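The complex appears here without one of its protein chains, the remainder shown in place.
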Amino acid sequence: MAEIRYIDAINQAHHEEMARDARVLVLGEDVGRKGGVFGATMGLVEKFGEDRVIDTPLAESSIAGVAIGMAANGLLPIAEFQFADFIHPAFNQIVSEAARMRYRSNGLYGCPVVFRAPYGGSHGTALYHSQSIEAFYAHVPGLKVVAPSTPYDAKGMLKAAIRDPDPVMFLEHKRMYRIVRGEVPDGDYTVPIGPAVVRRQGRDLSLFAYGWMLNESLAAAESVAAEGIDVEVTDVRTLAPLDTDTILTSVAKTNRALIVYEDNLFLGYGAEIAARIAEAAFFDLDAPVTRLAGPDVPGIPFAKPLEEWFSITKDKIATAIRKLAAY
Amino acid sequence: MAEIRYIDAINQAHHEEMARDARVLVLGEDVGRKGGVFGATMGLVEKFGEDRVIDTPLAESSIAGVAIGMAANGLLPIAEFQFADFIHPAFNQIVSEAARMRYRSNGLYGCPVVFRAPYGGSHGTALYHSQSIEAFYAHVPGLKVVAPSTPYDAKGMLKAAIRDPDPVMFLEHKRMYRIVRGEVPDGDYTVPIGPAVVRRQGRDLSLFAYGWMLNESLAAAESVAAEGIDVEVTDVRTLAPLDTDTILTSVAKTNRALIVYEDNLFLGYGAEIAARIAEAAFFDLDAPVTRLAGPDVPGIPFAKPLEEWFSITKDKIATAIRKLAAY
Amino acid sequence: MSAEAKTVQARHRVLGLSDQDVLEMYYYVALARALDERMWVLQRAGKAMFVISGAGHEGCQVAAMWPMDKKLDWFVPYYRSVAACLVKGMTATDMLLGLFARATDPSSGGRQMPGHYGHPRFKILSTSSPVGTQYPHAVGIAYASRLRRTGEVTMVSIGEGGTSQGDWHEALNFAAIHKCPVLLIVENNELAISVPLRKQMAVSSVAVRAAGYGMPGVTADGSDVLECFRVTREAYDRAKRGEGPTLIEFAVPRLGSHSSDDQQERYRSREELEQVRKRDPLLTFRAYLERVGLLTQGTLQDMTDRVRREIDLSTDEADRAPLPQPDTATRHVFYEGE
Partner (left out) sequence: MSAEAKTVQARHRVLGLSDQDVLEMYYYVALARALDERMWVLQRAGKAMFVISGAGHEGCQVAAMWPMDKKLDWFVPYYRSVAACLVKGMTATDMLLGLFARATDPSSGGRQMPGHYGHPRFKILSTSSPVGTQYPHAVGIAYASRLRRTGEVTMVSIGEGGTSQGDWHEALNFAAIHKCPVLLIVENNELAISVPLRKQMAVSSVAVRAAGYGMPGVTADGSDVLECFRVTREAYDRAKRGEGPTLIEFAVPRLGSHSSDDQQERYRSREELEQVRKRDPLLTFRAYLERVGLLTQGTLQDMTDRVRREIDLSTDEADRAPLPQPDTATRHVFYEGE
């Protein structure tokens, strides 16, 4: 098994699925010759041709809308949005159409589209190249939303998403592309959409995160371990539908819950996890369900001092862990 | 003071503000001769002319986008979206542009636009004419989101919204238009955006709701009063920024919290209220923070039996109150 | 037979349509109209909550659907596509099941408001309410046909109001770039609910936009059924030959209010309504068939009776069908297996 980068895992999944099933195709801006601005689709057009690797016009609503039509007529499209920030023009197509096709047709039509979007803040990505969009979509019944945190999951869950008969919003935290590496089998495997996974066992506190924040949280957990705080870290890799059981099981064990997300706090994804724990694990809790999230400003500013002020780092997470553990 | 309908209060606010300030103008589909599909803009074009009451093309993204430009150049536009369900094509303009104009320009440009949208389910409004959209927008820093529940507040808050230097999403639950009546002064007054208000004092349980659900909740509170359950009902009429203090004060008094909203449960607006209470009022709570909300399906179906299955009624609320009070 | 009759008769024959064809076309126009009228009657009688329908649009719809292969080709309708859906294969019963929100409504099992057609067996895509979204869907379907070499042609319909949407523009552009086999229909009744054409666009025809995308565009008088057939078949043949999409605009009268929630008298003058009634395709098509001797008082009466029977039977059948069970509302959020 090779140690590869997150972006390579994504790229591999594309190559393998397109080779495996002629119905799979990719569409998006610059996915062809350029191979995508992050390289996710590198080498595809050379292998599968322009008809299955479509460099689209700069028009996100039609990227989603055309994909929905393709899916209705027997294809399995992967629609790439160059940045999650630029998926907004497609909001209507995804929310009104993709998410509702099956329900509104009483099960007769489906919408097996994968919407891929690189999200989250990296260095210098500023207001419009760093948004977290999971809260918008996880709220919408009929959509599945995933945000894998490891190369292994990225490949396996992308394959699962492509084979899923329903629309899947596949979120890749762009900070991970080049710096997160992991063991990934060369051949075929899938990681099911649905189950969360406990990445680190612990007794003192349950931490819930996904994507890049999961990685920072694991680092934070290690750093407080030396101080004797034993954190259980759960990777909520599927955001919708949510694996509530795994979450509650962890809280029942540690009696403390910390939810970490990079999106701004107010009604960000962690609000749902917090609300569920508060309702279903009321008697398990020895301390308030706590959220650590981005500040409620309209985006991550560009200038380094401002960006640092915004960012949720392993140090900030460690501080939040210490505080909650001491509660 | 006259007893008028919710829709008339909305209409009055338009008339008075347009007469008061020549910068105010209205744009949207059918807002002219037809007076809007619900009559909110009735009589305006006759009084203020076609240049200030613009029947737009059927194109929501430009309704929002053009309004943003108008606001940048000295006007105070009220953009009407015919149904909240059809605001989705304008998502990008509202989230990327209106909400961020001030922040991204370091305070030099503002965006005094009111986005009006009739939301929520009424009889036979089905999947695409009954959506709740507050969760999408309340999550976005830089936007104010309000959902008044009385004619008095509707008029006063719409006036406040029009005069607000920042973008306001003004949500009108369409079920209220013709059936909710209340006393409304003829002349000028405003109701500030921000403060929540306790509509009914009570000792046993704190209920939080807004819009139509507030009305159903008040009715439910009356119906359980006879059984000796004394519910305190707070009207969360401003959804963003949220008046957390009023909420926590109420919970500190009753030690029980029920949040009612019509939108589907998962990551609906009430998740944030629940998460806040769970974190900040941990020691006040004698029972789990509870949410009563719409089921997690992609919309309210049309057929009456299905619609009833979906709808949050005063009876369902009363049942939830009894259960939580008995906890 | 008079000289005039002969020349006129030549028209449908020249187009390759048999007498039987045009009579059948007329039948569909009449059926759609009668269904339409029945729906409004049922609504006023409190048997239906809402009606939105296609009175005035039937002629062009029947004509446009005529060249299509009922089994092979795709149709992506909008809420006025009653006549088009009937020709494609749906029955009056199917539509009334939707009107009554019955469990057996083939479009949505009573989940959607009336007028939201869809039927997998006839390759009619499920439609939604937001205007414009269907255009990219149709283009995607057509792209898939091209890629999979199925030979399918897709037809999609919208009102002229919907052409203001960004989605419409994006769809045309994509279709032209990839030469998708799709017929892009616009039914221009010069109103978007109450908004008149001059407030919707600064041009008087939508077809002029085709050139900007690099595809042919054509406008036909929607009350001239044979002309509508002619232009659509031409476009259909182009699509079949792999030459790409065509934008087809039909100028049609909207005979009624926008929907049962609307009162057109608020924004349309009596004169306008009178003018518009003269363009009723049911009348213009009937006049043609009478001129060429295909409809006589007797055959017209037979046709009318046949339509009436069909509508009556359908109404009864749909009315007897059961409403959906409340607990089915949780079904089909996601795939549930075959």
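Here are some notes:
The chains carry the letters A, B and C, assigned in the order they are written, with residues numbered from 1 in each.
Assume contacts are C-beta pairs under 8 Å (C-beta built on N, C-alpha and C of every residue); 3 or more make two chains touch, one makes a residue touch a chain.
Because the structure is a prediction, the values reported are computed rather than measured.
Of the chains displayed, those contacted by the omitted chain across the entire assembly are A, B, C. The chain omitted from view is touched by exactly one of C:23, C:208, C:300 or C:323, namely C:208.
Interface note: of B:88, B:102 or B:159, the residue touching the hidden chain in the full complex is B:102. Within the set B:59, B:117 or B:325, the residue that contacts the chain not displayed is B:59.
Although one chain is not drawn, its touching partners on chain B can still be listed: residues 25, 51-52, 54, 56-57, 59, 61-62, 64-75, 77, 89, 92-93, 96-97, 100-110, 141-142, 144, 165-166.
Contact between chain C and the unshown chain involves residues 164-170, 173, 176-177, 198-203, 208-215.
Think of the hidden chain as still there; on chain A it touches residues 29-30, 32-35, 37, 55-59, 61-62, 85-86, 88-89, 123-129, 295-298, 301-306, 308-310.
Quick note on the criterion: only the chains that are shown with their structure count from here on.
Taking each chain's centre as the mean of its C-alpha atoms, the one that lies farthest from the centre of chain C is A.
With centres taken as mean CA coordinates, the chain nearest to the overall protein centre is B.
Rounded to whole angstrom, the centroid-to-centroid distance between chain A and chain C, based on C-alpha atoms, equals 42 Å. Look at where the CA atoms of chain A average out and do the same for chain B: the two points lie 30 Å apart. Centroid to centroid, with C-alpha atoms defining each point, chain B and chain C lie 37 Å apart. Of all residues in chain B, those that touch two or more other chains are 61, 85, 88-89, 127-128, 296-298. Counting partner chains per residue, chain C has residues 108-109, 111-112, 128-130, 166-167, 333 touching two or more of them.
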